[in-house]
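Dropping a structure here in structure tokens format, bear with me for questions.
Heads up, one of the protein chains got dropped from this complex, but the rest are sitting where they should.
By written order: A and B. Residues from 1 in each chain.
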Amino acid sequence: MSAQAQNASTSGAFVTVRDLKKTFDVSKPWLERTIERAPKQFLKAVDGVTFDIKKGETFALVGESGSGKSTVARMVVGLLPVSGGEVMVDGISMTTTVDSAAREKLRRRIQMIFQDPYASLNPRWRVQDIIAEPIRAFNLLSSPKDITDRVGELLTLVGLSPLDGVKFPHQFSGGQRQRVAIARALASNAEFIVCDEPTSALDVSVQAQILNLMRDLQDKMGLTYLFISHNLAVVRHMASTIGVMYLGRLAEVSAAKEMFRSPRHPYTRMLLDAVPDLGMSGRARIPVQGEIPSPINPPSGCTFHPRCPLVNDRCRSEAPLPIAGVACHAVQEGRMGEMAARKLA
Amino acid sequence: MTQPVLSVRNLKVEFVTRRGILRAIDDVSFDIAPGEVLGVVGESGAGKSLTGTAIIGLIDPPGRIAGGEVLLQGSRIDNLEKEAMRKIRGKRIGMIFQDPLTSLNPLFKISEQLVETIQTHTDMNAAQARQRAIDLLTEVGIPAPEKRIDGYPHEFSGGMRQRVVIALALAAEPELIIADEPTTALDVSVQAQIITLLKKLCRERGTAVMLVTHDMGVIAETADRVAVMYAGRIAEIGPVREVVQKARHPYAKGLMGAIPTLESSAERLMQIPGAMPRLTAIPKGCAFNPRCTEVFARCHVERPDVIPVGLSQVACWLYDTRKEAAA
Partner (left out) sequence: MNVMPNEPKVEAQTLRQWLNDSDLWLSFKDSPITIMAALTTLLIFVLAFFAPIFAPQDAFNPAVLNLMDGFTHPLERGAGSNMLFLLGSDAQGRDMLSALFYGTRVSLIVGLCSVGFSMALGISLGLIAGYVGGRTEQIIMRVADIQLSFPGLLIALLIFGVARGLIPPNKHETTALFVIIFAIGLAHWAQYARTVRASAMVERTKDYVQAAQLIGIKGLPIMAKHILPNVMGPVLVIATINLALAVIEEATLSFFGVGMPVTQPSLGTLIRFGQQYLMSGEWWILLFPALTIVILGLAINLLGDWLRDALNPKLR
């Protein structure tokens, strides 16, 4: 077992992600490049992300567009090859391709729920076939009757009826489709489920149903979730640990309660302040500046520096390393007090 | 009492389909005063976007306005000829849609689009219009507007584009702006900027705003009053603080409870069972009755009118019986 695997099992982490990287080649076609004498262009979607997830807990990855959170999700699940770094689940590496038998077994235990309930189910398949696909693919049951029974069980588990199996996806509403997607994820008896913005496309009242369902299932079955979202309020109801991503790097990783009580990274604070104030408590807000820069040409040093109220020269030149879960020079230099002084009443 | 800028009375919108006539908006009434922001909130299928489309007269067959009136500054606009309506659109009613990528023509420079709008609705010459366009861009917060005005839409970021769209909407100094999900396609940090901008500009000009969205948070920050729509009807309408914090209609209550916030401490989100009915299957009586936790006999039979309760109006029989009981 590698040293990292040792590390993982001793630290009790079920999922370990170490220095994950992903670079896309977005160069112009060869002909144009040669004519314009332009260099190749690369997009660093994920630039060194490290975190752990304990068994049975929910880790949320939060960020805006271009943060790389969806890319991380797809690498963790194995849909996207990594450009660097390692992902280990229960001590087995997802990223090194050596022992394929072990990887195959691992594949069954990891599943994904996608954002768009309208695109994540094949419109031409019946719901029962959609849910049965993982059961068949992993040879979990063989007799058709057993499979039908199991599909019925799963449908009931997610709040639908076994009779719904013969229907097609278009006969269901968005929320019901997402339930089918959850049933499909559970069909292979998965233990670790990556949820990529599972409720972003749903109405608020439906979102509440689905989130409650997911929590109930987690309590009942001991599931581990990696929950991707851009909505901090949603994440607050689901996660025990939260990682905030900005332009491919983790700005801050904290226990959820801690993060909401005392956010450390300036970007985390900005995100929290940007969440609309439904309770109308009149909480103080820091003025928000600028927009997310293009990931192809990220700013130097700390990628957040153009928008940060606490920027100094070191921030412009040197990328901060994560210390105690926060990657911020200001925090390390103890300059957070300046933030409070700038808050508007 | 000042005359409301927009007055919608008993609006009904229908769709004639092969399966029969579907009532998508059923007897909706509200007013918007000058300088006021009215939020129209609801989930998908509630009819909020359609209300905006009906007001500006852009409903295409098989849809049609089947009843009611829409009055702009006291005169009817729902029965105007196409040409007359076209003049009103843009000049007196400005529009902001969700996706700035499709509201702006990608083939034309920003300057051309702005100048065209300004010249159509005012009688400035090209040079004056251009200067006005630059002034507008400054107002909406585009840095170095004299240079950026000659750019194409794809050269701007999402938030910048939406600012340009706001500038376009305000170009002719309209009396009313209809904004349909103006911040939904934007990142959270940019959303806050755009909302604040819209609010500030409209307050300065006294422009009335009808803000249609599914995002309650945006409403809470921006609107003065809010109307909660359900299945083509208004469930509750009132000052935003009242509706958000002391919702009375069971649907509105459920909706507020279902929204996850940073302040709430509930472990489990409140959920409303079931889903909004399809247009082909709207229940008799109160449309919400199959899902209502406080339903009683009358709800299945009679459709409630809006009943004044406190500063709001609520379409729910619960508030009628209490009145009767008190009387």
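Quick notes on this structure:
Quick note on the criterion: contacts are C-beta pairs under 8 Å (C-beta built on N, C-alpha and C of every residue); 3 or more make two chains touch, one makes a residue touch a chain.
Bear in mind the structure is a predicted one, so any value in this text is a computation, not a measurement.
Residue in contact with the omitted chain (choice from A:Thr16, A:Thr58 or A:Ser188): A:Ser188. Only one residue from A:Ser67, A:Ser93 or A:Gln111 touches the chain missing from this view: A:Gln111. The residue touching the chain not shown here, chosen from A:Ser173, A:Ser254 or A:Thr268, is A:Ser173. On the side of subunit A, the interface with the absent chain consists of residues 77-79, 104, 107-108, 110-112, 114-116, 119-125, 130, 133-134, 137-138, 156-161, 163-164, 166-167, 171-173, 175-176, 181, 184, 188, 209, 213, 216, using the contact rule stated above.
To be clear about the criterion, only the chains that are shown with their structure count from here on.
Here the CA centre of subunit A is 33 Å from the CA centre of subunit B. Those residues of subunit A that touch subunit B in the shared complex are 64-65, 173-176, 203-209, 211-212, 215, 230-234, 236-237, 260, 270-281, 288, 291-292. In the complex of the two chains, the subunit B residues touching subunit A come out as 43-44, 157-160, 187-193, 195, 214-218, 220-221, 241, 244-245, 254-264, 267-273, 275-276.
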